[in-house]
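One structure, pasted below without further comment.
A single protein chain has been omitted; all remaining protein chains appear in their positions.
Presenting chain A:
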């Protein structure tokens, strides 16, 4: 940070800051108002809140009629997201290495195939996946939707990790082999640490992507026991005659808080996705 302010010392920063502030002001205002709106009541037709209330947040301590318990839903979301992240990180870090370094048959075909899968919009597959899951008995289960989500996000992860592995010098592996380490040991204790930034970035990216996933759980696991937050949120406004915007907004705020926390803590790793560098 100190370096950055030194660099900017040769031109004045306030016009830039001002311009950015003006551009982002509407967003900030909207979020602030959203939050304010969840803890107040407003007279019909007015924009100014007139009384404080926690009524919209009552879903936290009582189960809404016809809806699953919020804490169960949150737990489901957490399980879904962490499992998806774990599968993606584990498989990508190994598959990326294999595609980058080992002489596998039909390597080019695999790389191209994986790329095509990445370009495929997942929505177009959803009916086929629905039928498959129903046939193997994983419809309406967390495991089913976790596998599907992980599979759809894997191509990106594999390509990303391959890119990171490509930047690790061959000599490090040769040195490891000559030093007596097995190929697996070389990967585990010499190469993997070089791609840590990539793993962090991919993990974070998968976490955020899993947390915000809506269409797959909505179609493949809509049941109350396995619902995730995005599905819960949409069910609040699904009924045209009886929707509660106050609660909808409060749940929305509740939904984004973990994302904000994760992002605040780890955003610098996310930048690595586009850097592709291996500065450990």
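Following the convention adopted for this analysis, a contact is a pair of C-beta atoms (placed from the backbone, for glycine too) under 8 Å apart; a residue touches a chain by one contact, two chains touch by 3 or more; residues count from 1.
Just so it is clear, contacts and distances are computed from a predicted model.
Visitor: Among "Cytochrome c oxidase subunit 2", "phosphoenolpyruvate--glycerone phosphotransferase", "Dihydroxyacetone kinase subunit DhaL" or "Inositol-phosphate transport system ATP-binding protein", go ahead and choose the protein name stored in UniProt for the chain not displayed.
Guide: The chain we cannot see is recorded in UniProt as "Inositol-phosphate transport system ATP-binding protein".
Visitor: Out of A:79, A:94, A:143 or A:190, point to the residue that touches the absent chain in the complete complex.
Guide: Considering all chains, including the one not shown, the answer is A:190.
Visitor: Going by the contact rule already stated, which one of A:60, A:90 or A:174 would touch the omitted chain in the full complex?
Guide: A:174
Visitor: For chain A, enumerate the residues touching the unshown chain of the complex.
Guide: Touch with the absent chain occurs at residues 169, 171-172, 174-182, 185, 190, 193-194, 196, 280.
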